[in-house]
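Just one protein chain is left out here, and the rest sit where they should.
Each chain carries a letter (A, B, C, D, E, F, G, H, I, J and K) given by its place in the written order, and its residues are counted from 1.
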Amino acid sequence: MAHSLLILNGPNLNMLGLRQPEIYGTTTLPEVEAMAVAHGAKKGVNIECRQTNHEGALVDWIHEARGTQDGIILNAGAYTHTSIALMDALIAAEVPAIELHLSNVHAREDFRHTSYIAKVCVGQICGFGAAGYTLAIDAMLATLEAQS
Amino acid sequence: MAHSLLILNGPNLNMLGLRQPEIYGTTTLPEVEAMAVAHGAKKGVNIECRQTNHEGALVDWIHEARGTQDGIILNAGAYTHTSIALMDALIAAEVPAIELHLSNVHAREDFRHTSYIAKVCVGQICGFGAAGYTLAIDAMLATLEAQS
Amino acid sequence: MAHSLLILNGPNLNMLGLRQPEIYGTTTLPEVEAMAVAHGAKKGVNIECRQTNHEGALVDWIHEARGTQDGIILNAGAYTHTSIALMDALIAAEVPAIELHLSNVHAREDFRHTSYIAKVCVGQICGFGAAGYTLAIDAMLATLEAQS
Amino acid sequence: MAHSLLILNGPNLNMLGLRQPEIYGTTTLPEVEAMAVAHGAKKGVNIECRQTNHEGALVDWIHEARGTQDGIILNAGAYTHTSIALMDALIAAEVPAIELHLSNVHAREDFRHTSYIAKVCVGQICGFGAAGYTLAIDAMLATLEAQS
Amino acid sequence: MAHSLLILNGPNLNMLGLRQPEIYGTTTLPEVEAMAVAHGAKKGVNIECRQTNHEGALVDWIHEARGTQDGIILNAGAYTHTSIALMDALIAAEVPAIELHLSNVHAREDFRHTSYIAKVCVGQICGFGAAGYTLAIDAMLATLEAQS
Amino acid sequence: MAHSLLILNGPNLNMLGLRQPEIYGTTTLPEVEAMAVAHGAKKGVNIECRQTNHEGALVDWIHEARGTQDGIILNAGAYTHTSIALMDALIAAEVPAIELHLSNVHAREDFRHTSYIAKVCVGQICGFGAAGYTLAIDAMLATLEAQS
Amino acid sequence: MAHSLLILNGPNLNMLGLRQPEIYGTTTLPEVEAMAVAHGAKKGVNIECRQTNHEGALVDWIHEARGTQDGIILNAGAYTHTSIALMDALIAAEVPAIELHLSNVHAREDFRHTSYIAKVCVGQICGFGAAGYTLAIDAMLATLEAQS
Amino acid sequence: MAHSLLILNGPNLNMLGLRQPEIYGTTTLPEVEAMAVAHGAKKGVNIECRQTNHEGALVDWIHEARGTQDGIILNAGAYTHTSIALMDALIAAEVPAIELHLSNVHAREDFRHTSYIAKVCVGQICGFGAAGYTLAIDAMLATLEAQS
Amino acid sequence: MAHSLLILNGPNLNMLGLRQPEIYGTTTLPEVEAMAVAHGAKKGVNIECRQTNHEGALVDWIHEARGTQDGIILNAGAYTHTSIALMDALIAAEVPAIELHLSNVHAREDFRHTSYIAKVCVGQICGFGAAGYTLAIDAMLATLEAQS
Amino acid sequence: MAHSLLILNGPNLNMLGLRQPEIYGTTTLPEVEAMAVAHGAKKGVNIECRQTNHEGALVDWIHEARGTQDGIILNAGAYTHTSIALMDALIAAEVPAIELHLSNVHAREDFRHTSYIAKVCVGQICGFGAAGYTLAIDAMLATLEAQS
Amino acid sequence: MAHSLLILNGPNLNMLGLRQPEIYGTTTLPEVEAMAVAHGAKKGVNIECRQTNHEGALVDWIHEARGTQDGIILNAGAYTHTSIALMDALIAAEVPAIELHLSNVHAREDFRHTSYIAKVCVGQICGFGAAGYTLAIDAMLATLEAQS
Partner (left out) sequence: MAHSLLILNGPNLNMLGLRQPEIYGTTTLPEVEAMAVAHGAKKGVNIECRQTNHEGALVDWIHEARGTQDGIILNAGAYTHTSIALMDALIAAEVPAIELHLSNVHAREDFRHTSYIAKVCVGQICGFGAAGYTLAIDAMLATLEAQS
């Protein structure tokens, strides 16, 4: 049966394409999500995408993934660096997760170098912009294959 | 008149019983809440229980307790360690509160040793699993008695 | 055309007037907001006021201000000290913002001395209680004038 | 057979009732110990109480508990924050222990937020004054029951 | 009787208008002081302005304000971040003081985020350039009014 | 013309397949390198692979890449966390680089959370074992495409 | 009635005169104590001197001073820097205390710059060798006089 | 020949007697200096007293003491905690110095626990108010006697 | 004349053989001491062994070694990491000392990486279990030989 | 036209030659200044030398150099490590500056390793005693030449 | 069959005997190695000795020991404190290792108190000069015996 993956985008990612286009490009979040879904289709996986600016909603959605999704690709935005609740949610969900960032957070301000969710994720991909979503889908498939 | 206590459970506590049952047991949150209500009934106190994964909702509910509840038993989960907003909400509510944790947070990762809400709570109980809720009710009653 | 300013109040500010009146006075948030609106009218600016205890809602509202408001006056309460998401939201909104606090946060506990949003705000006003809102409106008008 | 519990009180707890009675009340340590013994009797457990101001004596007594007591309730006072020897003693004794404090140490000076013994205790109860001893007995019984 | 306010400018503020005019503008310190005096006149308060690059002179002048001035507006420049002597002087003077900065110090280097004088000032205004002096006068008047 | 990529493996990566096979699998470094070369061939890029345990040799090889390679995929192993020399070498080489790790370094000891080379790399991929090399090649191609 | 003062010497002070005589001189502890008693006699105060290497014994003796001594002169030696128990004992004793050191601890290793007992002592005298005991007696008399 | 001692008082000590008389008493600096001179006369030493709020003036005066004074009693006030220049001046002067404080600085804010001048002073006396000056004269005489 | 060495064992070492035998083996402290005495006899040195859980007793015994023992082998257990008093006692004793630990303390928790006594010991041996005592005797003999 | 350079010496440098001659030699500040002037003459540059122990005076003199001097050679002594005001003054002066120290400050106490002025100086020369002044003049000339 | 041990000496140990002979003695590294080989012969073990100043060479040699040596005695010199690569190499080699230092590194500068290799070594011997090599051979034999 086809794998099913959940792509979660956290705070401020809804502004993609509008915000600082000279840096982030003019691709919007719906366009990025469409590209991810298309890439999933090509690989034979179902992709579901959601975005919220609320930490609690991310926790809720991660819980929902328990037993219903095969993997989570989580771009938690700024909550990456401050949310222990997301870390605990990922433990509770028992679904493999990949940490994703558009920018190379390790090359930015010091407070973006800390990640609570890294401690419970399979791996991390950052710095490749929209292409990171495609890479994360491939990485998750490799992970699921290695585990099976 | 009978005392009325509010038991608030924060992020990820809705997963109790499902998550890592070999550690946390198979008792679910509704069962824990039922035990607390029953213990309250035996002691002649009304117990109201709520859970949310949203920090803002915890703040809202603590505000509502002002003038309507005699005490708050707060298991703020991961927000314990990061939320100054909860600390400020407890000050504003002017209702005595007890900090509760299922696990012994002081024996876990360093980032779980910090508690903003401790600074404005009567006391703390941690490490006794579901039994902690019963102990917290007894502790709150002893506190209210000592104040009266 | 008249300037339009958004005044956002964060967690626990809905308790103004109820909480510790010997310190904060008995003026309520609606009264403070009415004073701000009146001061704006006198200066020929439209003032819109909102309050929430939810970090995510503040992020949502800051996004909405993009292209619709000329300035944001943000009293983020306790989220000031912990929220990188608000900082990122202000960057994305591309609207000038002023950081406001009722109390002199720099004279209080150490954890209130840190502000993520300060890094992306025009300036900061703190310690003047309700009068701070009027000062912040004047400060924003001076800022807009200097930029035009 | 009836459980047997050892209650150990560390430095300065012999001054209970004399010291700052407006804060700690006028109940003396012998009275608190008598209450604990009485509560134990009601629950069908033998309670033995000892107090010392000497770190080494606490270590000696914890060793003695090995194989002779079912649980230790340890109010190590100021040694809580500085004694690695007590931590090691508890490991060597292989008897479940509960950390107890009269005051809410987490709401006091920073140097009282650190506990070496927490790392090897079942849980912690603090902030409930003399009532804490009764709560700790109940907590230990719940712990022993859960382990059996 | 009319209020009397002392505006003190510390190290390097004599260079205003000369230094980095593309950033700080071409308004000189005498011009800023004249604007402050004029604004004071409009509000019915006497304004006295002084500047020095010597920490000791600032201490001397703060002492002189005791019993002779109703308020101090202090832009202590770089001494803000290093001078405990200024903090002690403000305590000794027993005159309400407002901390003022031309730039938003909280958005600059880390060593400019610390302020010893903040601990003893009514409030802080920063980031609004020369307009900050006018805002500070208004803020002081609001403070004096609230205290009377 | 076909892109040419340099894959550099640092200290201890020659032990791959021998070391802790239950964790890292039995795939050896030559096998991993062969997979990378094959993946490159499929994508139409030339892949050159080298390994050394000497920090200085890595610096030498990075210098050689200047003007001769289109991208560097650098798994610097333990030198990631301690070598400023590698960071400076990457700046001097002026070739885009991707930081690669077999394990999720952010989930391991604290001293593996720091990366000097991250500050000058396009992005980072970690936690996906041998599959990371394939992902890194794809990521580099996406990067080169975005820059062209 | 004549004042009665307790002089307590902590760990290693029994070695005075034997240890490093080129630094500490050849005066032994009994000789220092005799000088203190003689100085007390001249001033009309009773001086009692004790020494121990046991932290717990110091705590015991400080407790005994409650209600029986007018002041404590405490040279706690190395326990100064590590003992919270001594600090708590002084609070419980409710007898004014002076902190004394033979050497200038602030000019030695960093770990000798911290003093827990300083927080609850009237003042501190250090660096004057055996003469410090005489100075401390005079300082205590001045303190008692100022309080009466 | 009679010894000659220099008593230097630093920033804010000119406010003694005026500032917070309920804490510091109503004795003014001239009165304290007169008491010191009188005590010196009784002991057969010449006492010269100076006060300034300028760090540079303290440095100048310490230099002047070289070869002209037998000892310096230095109450450097807030400069104690921040001035390396005073430390270097004392080294250059090659005159024995005693560090003096009216209050017990070790029982106050953390930033008052650091003393640069302690590293080069004979000893420290703090916490005894005006009586500290008399004690410091006696301590200096004991020091000079021990050195001769 | 034969050398005479004192072997001191600190807190919790009396539990050797009882505690966690799967880790520490079933050799008890008396057996270890017998082995040390026997090894000493073979090498022609007298070995005296003592154990205590009291920091003060260790200080007392180190003092006694002054002038009566040729060397001290000190396994101070947990006091290694917290006791400045032991460090000072070793300085006062003026007897060469070797620091000994059963386990490799540097491979355990961070708080076991600090040693106050290391600063005044000849050297350190750790991680070799009971064999460490024999090694320490040999090391002390080599040290004494090198000094003679 | 000939370049004009300002050599500023800060606190305690007036004691050169008197202070610790076995370390600093017997050359006095006037002699060092004469050597600098002579070296300048040989190179065709005017050299002006000033010394003060007052931080504020250094700030004043740096301001005066704006537009009147081609370069500043600043030996700020102890103010190097604590003065943000000097850093700001150098920015305001817009004259290239070289940081100079007689001793190798990086080989001394930790608090001498920090330099606020380094952030705004062209470079630093330290450790070469009086010869450093000559080197600094040469370095400034090389700097001015490279900029022209 | 006879055990085979590898003794590795890192940076600067080739200078033994030349460097600071008043401290380290005049025994050269070849002499120390000869003593170690002789001691091995007496104990029936083969000893191989190597020295290098290159971190990478140490890594290479540790790898070679895998499956060919029974134990490694590693004096990594200054790389002890900075090399994570050596730590990883020891893990990969799966050969028991002992950390050795000539001097008591714990009694020297703070940066010599950290050891990355300690985390993966059996134990540590330091402070006994050349005699440490003999002790380390004995310690390794005891270790191998305990494991067999």
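Convention: a contact is a pair of C-beta atoms (placed from the backbone, for glycine too) under 8 Å apart; a residue touches a chain by one contact, two chains touch by 3 or more.
Since we're looking at a predicted model, the values are computed, not measured.
When the full complex is taken into account, the listed residue touching the unshown chain is F:Met87, out of F:Met87, F:Val105, F:Ala118 or F:Ala131. In the complete complex, the hidden chain is touched by one of J:Leu58, J:Leu74 or J:Ile125, namely J:Ile125.
Remark: the omitted chain is touched by one listed residue; of K:Lys43, K:Arg66 or K:His81 this is K:His81. Against the chain not shown here, chain J presents residues 98-99, 104, 106-107, 113-115, 118-129, 131-132, 134-135, 138-139, 142-143, 146.
Residues of chain F that touch the chain left out of the display are 54-57, 59-60, 63, 66, 82-85, 87-89, 91-92, 94, 116.
The chain not displayed touches chain K at residues 10-12, 14-15, 18-20, 52-57, 77-79, 81-82, 111-112.
The rule is simple: only the chains that are shown with their structure count from here on.
The minimum number of touch steps separating chain A from chain G is 3. Across A-F and E-H, the chain pair carrying more C-beta contacts is A-F. Which listed pair repeats A-C comes down to matching contact pairs by residue number; over half match for E-H among G-H, E-H or A-F. Bringing chain F onto chain J by least-squares fit of CA atoms involves turning it by 120°, to the nearest 5. Centroids built from CA atoms put chain E at 23 Å from chain C. Chain D and chain H have Cα centroids separated by 48 Å.
With each centre defined as the average position of its C-alpha atoms, the distance from chain B to chain C rounds to 32 Å. Residue numbers of chain B whose C-beta contacts span two or more other chains: 54-57, 82.
Contacting chain pairs (ordered by label): A-B, A-C, A-F, B-C, B-D, C-E, D-G, D-I, E-H, E-J, F-K, G-H, G-I, H-J, I-K.
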